[in-house]
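Apart from one protein chain that is not included, each protein chain of the complex appears where it belongs.
Moving on to chain A:
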Amino acid sequence: MRADYLTIGGGLAFVEQHGDPDAPPVLCLHTAGQSGVQWRHAAPALAARGHRVVVPDLPGHGRSEPAPGGPVTDLGAYAAWCLELVAHLGLRRPAVVGCSIGGKIALDVAVRASEQLAAVVAMAADAHTGGRPSVRGLRRELSDVAAPSRGDRTYLGTLAVVGRDVPRERAELIATMHRREDPAVSTSDLIGWATHDLREQLPRVTCPTHLVVGDDDLWLDVARVRAAAALVPGGRCTVLAGIGHYPMEELPDAAAAIDGWLTEMTTVREAS
């Protein structure tokens, strides 16, 4: 693995790269408030399966500097940032795999630049949340005065959205690590999540696209994810039994699953 600080979007971005630089690239995007550490197991395993894996910390997250304009509330800004990173690294026809806001950002990248992409896997994301969670409530949470016990709520709230099939120890590790978030950043991410509506744009996506959702994911309604997949020409949808909001950390072998989806989509594309 190598790690670099790259100037993207006017700030320094912490970017991990795993695997053969000449292998087909895949960009892996983390969830709201979190960082590339969510891919710590999946990324090297994907690299071992023949991918060049690029894992950035989005601006304001992990080891990246804050976005110059402050916490981002528009997921489209993250999508533009990802495309700048792709150009900076000279990635040719990358796949984009994201989870939660990362999944929705991946869909937005596909809306903006399908022709540049090999495929998209959007996990735990739909086209439009229908206003959940409440933006009014989230804006209130931006003030510490209205947001007590943040650590407890993040920990227990994360545990509540991890799937029933995930061993308790791993679920607790996921929840413990989630407490590292910056509340201003993660709340802003969620405002972006709740307000970003891709329903009109998804029919324009031309790259192979696969939406994946766990049936224990309280944040997502499976019917909405299916509806989002149906908006994308040729879009697929997979429902993971016993899995929650963080498939790349919850699946026993997430890299194998993701590699399978990517291989399936890129093979179909080459055949057609």
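Quick note on the criterion: a contact is a pair of C-beta atoms (placed from the backbone, for glycine too) under 8 Å apart; a residue touches a chain by one contact, two chains touch by 3 or more; residues count from 1.
Rule of thumb we're sticking to: contacts and distances are computed from a predicted model.
Name of the non-displayed chain as stated in its UniProt record, restricted to "MaoC/PaaZ C-terminal domain-containing protein", "Cytochrome bc1 complex Rieske iron-sulfur subunit", "ABC transporter" or "MoaD/ThiS family protein": "MaoC/PaaZ C-terminal domain-containing protein".
Of A:87, A:218 or A:241, it is A:218 that touches the chain left out of the display.
Contact with the undisplayed chain is limited, among A:160, A:222 or A:239, to A:160. Not every partner is drawn; the one left out touches chain A at residues 146-149, 152-153, 156-157, 159-161, 164, 218.
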